[in-house]
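The complex appears here minus one protein chain, its other protein chains still in place.
Here is chain A:
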Amino acid sequence: MLLQIVSALGVVFAAVIACSAYFYFSNKILDMALPVKDGDIRAASRNLNRRALVRPWLFIGPALFLLVVYLVYPVVATFILSFYDRAGLQFVGLANYKWALGDREFRQSIFNNILWLAVVPAACTFFGLVIAVMTDRIWWGNIAKSIVFMPMAISFVGASVIWKFIYEYRGGNDVQIGLLNAIVQTFGGTPEVWISIPFWNNFFLMIILIWIQTGFAMVILSAALRGIPEETIEAAVIDGANGWQIFWRIMVPQIWGSIAVVWTTITILVLKVFDIVLTMTNGQWQTMVLANLMFDWMFRGGGDSGRSAVIAIIIMLAVTPIMVWNVRRANRELKGH
């Protein structure tokens, strides 16, 4: 343990030195290669211009290189792998894509992902907004906010374990240790094995993500609400608007940008949802989602890199438009200010 810590510290130290050295010396070399001497004014100004052209690339270079190595290359490699067989040796054309379209489990995953997309971002944003508005008006609002925000600090796996106990089922005449079943039993109902009820179990899993993410939506939207100029609300009050109208006609339009950010961020998160499903059901009882299916094909029983690559590509294709839209909107907003 001590050895690991010492070597980790050593690596960090060496890396910092190496980085500083890179920037210092590459700068030095640039200055030497393109000298600015007093004698020839024209050459000096030309060299100055050239330096200005090269310098940004020197500084951005390492980051760009790492981006290519860790992001662009894997995407390209995955794309190429998706046309090869399970061991990645033989070219099979579109066979893997054809398989995906015909596979029952794949279609089930697509259906479940769409279900998640339809429910989770909307629910998180809705609850986040409602809580943000309501907690602004009560004295214990900040306490309430902290409590709502707290699940954000828990890992997805940790949260799933907590909820596993909420959905826990004990058979027959045993005392129910699961909160939900205990409540159901108290009111005279029959306990259920919640996570094995097909279709509906998807929603029980979604609740976990909603529980985690509502805090995030609440924080962003609460900040946005604070940014609304008092005057517009006062004007609306003077004009005789009721609370409902103030909320929908004055507040929501003014924070529309923030709502979009929250919505799209959670949408991307949902497309990648993996940990919760793995921990709770591992895709059994028809709860499979794309990310789990990909993991399953890649890592179970030696793995099939072709098929898992196809699923990875499909997840990426699904995420990309939302990312592009998000970045564009952010750029537009930056220009506007």
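In this section, contacts are C-beta pairs under 8 Å (C-beta built on N, C-alpha and C of every residue); 3 or more make two chains touch, one makes a residue touch a chain; residues count from 1.
Going forward, contacts and distances are computed from a predicted model.
Participant: Name the omitted chain as UniProt records it, choosing among "Carbohydrate ABC transporter substrate-binding protein", "Acyl-CoA dehydrogenase", "Cytochrome c" or "NADH-quinone oxidoreductase subunit I".
Facilitator: The chain we cannot see is recorded in UniProt as "Carbohydrate ABC transporter substrate-binding protein".
Participant: Given the contact definition stated above, which residue among A:Asp31, A:Asp136 or A:Asp174 touches the chain not shown here?
Facilitator: Going through A:Asp31, A:Asp136 or A:Asp174 one by one, A:Asp174 is the residue touching the chain not shown.
Participant: In the whole complex, what residues of chain A lie against the chain that is missing from view?
Facilitator: So the residues of chain A touching the missing chain come out as 2-3, 6-7, 10, 85-87, 99, 103-105, 169-172, 174, 192-193, 195-196, 278-279, 281-285, 295-304.
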